[in-house]
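A protein chain is absent from this complex, but the other protein chains hold their places.
Presenting chain A:
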Amino acid sequence: MSSSKQALAHPAPGSGAAPGHQPGAARGGRGTPAPGTSSWRSRLYRWDMKASPYAFISPFFIIFGAFGLIPLLYTAWYSLHNVQLSSLDHKTWAGLDNYRNLLSSDFFWNALKNTFTIGLISTVPQLLMAIGIAHLLNYRLRGSTVWRVVMLTPYATSVAAATLVFTLLYSWDGGMVNWLLHFVGVDAINWRESTWGSQFAVSSIVIWRWTGYNALIYLAAMQAIPADLYESAAIDGANRWQQFRHVTIPQLRPTILFTVVVSTIGATQLFGEPLLFGGVSGSKGGSEHQYQTLGLYMYDQGWIIGNLGKASAIAWSMFLILLIVAAINLLFTRRLRKSQ
């Protein structure tokens, strides 16, 4: 906080003609015109000093207001009404009915559970693999840039293209995954309709797309670890694995926390992959909703079925869940800081 105050105060003297301790003094130092003009000027100047920073940061907040805050509040208002997509102007007050509906709806709890399990089986392996890969990339390799670029390519492909390919790979009849499995004597799995199969398949798309991205973040953090830490560890007789566990991981802690937070948010909002994986009427998330995430459930209710009030209630529930997740994360961070 104090540093930012200094930063703001710093340009003040420099902007006057003569250096001074106070902006007012700098003005006075120039000292030719009548005192009236001078005070007017200094007031303008002070106003300028106070207002400009806000003006400069305002674009973000204006855009956030227009596209984030107002829709957010409007959605909250909608969630308290019975609103149908086909008659937006005739909404009727419903109080907390939509929320009560959700709490008693199996579909909602199912979507919440799916979001959680898919989030778990996509985030955990993803981050573990990312650390491993980052560690490998951190060695001196021939053509290291090439490897790093290759790692990032999945992240650069579109969700739609990636999911389309994965859908074909996982297709029940003649898909490559089932073809490979038959060599090890596993019967064809109906990846889309089986519960675990579909959740695994959706997770694998997420893992494929985001591992490289996280690996690069870890790699950047790893390269900032001072080399002498490794040297002294080596002198103490630590092997590579011990170095990784006792030097690299502790040094990566803040970065790991960051990626966990970002991945958690991403997992809560998971939408595109399951929607496209489902193909036609993919918003159902399978015939038993076995991979319908909260995002899909919201979309299905709002845009396919046309019940915008309920969809808004789902949106707000997701928001509240994210707040809870954020609170848990905060607690963890505090714990980690204290333990350090």
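Going forward, a residue touches a chain if its C-beta (ideal position, glycine included) is under 8 Å from a C-beta of that chain, and two chains touch if they have at least 3 such contacts; residues count from 1.
As a convention for this text, contacts and distances are computed from a predicted model.
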| item | value |
| --- | --- |
| Protein that the absent chain corresponds to, by UniProt name, given "Integral membrane protein", "DNA polymerase IV", "ABC transporter substrate-binding protein" or "Beta sliding clamp" | "ABC transporter substrate-binding protein" |
| Touch with the omitted chain, as defined above, among A:Phe107, A:Trp147 or A:Phe271 | A:Phe107 |
| Missing-partner contacts on chain A, residue numbers | 15, 17, 48, 52, 55-56, 58-59, 62-63, 66-67, 84-89, 101, 105-107, 164, 167-168, 171-174, 190, 193-194, 279-281, 284, 287-288, 303-307, 310 |
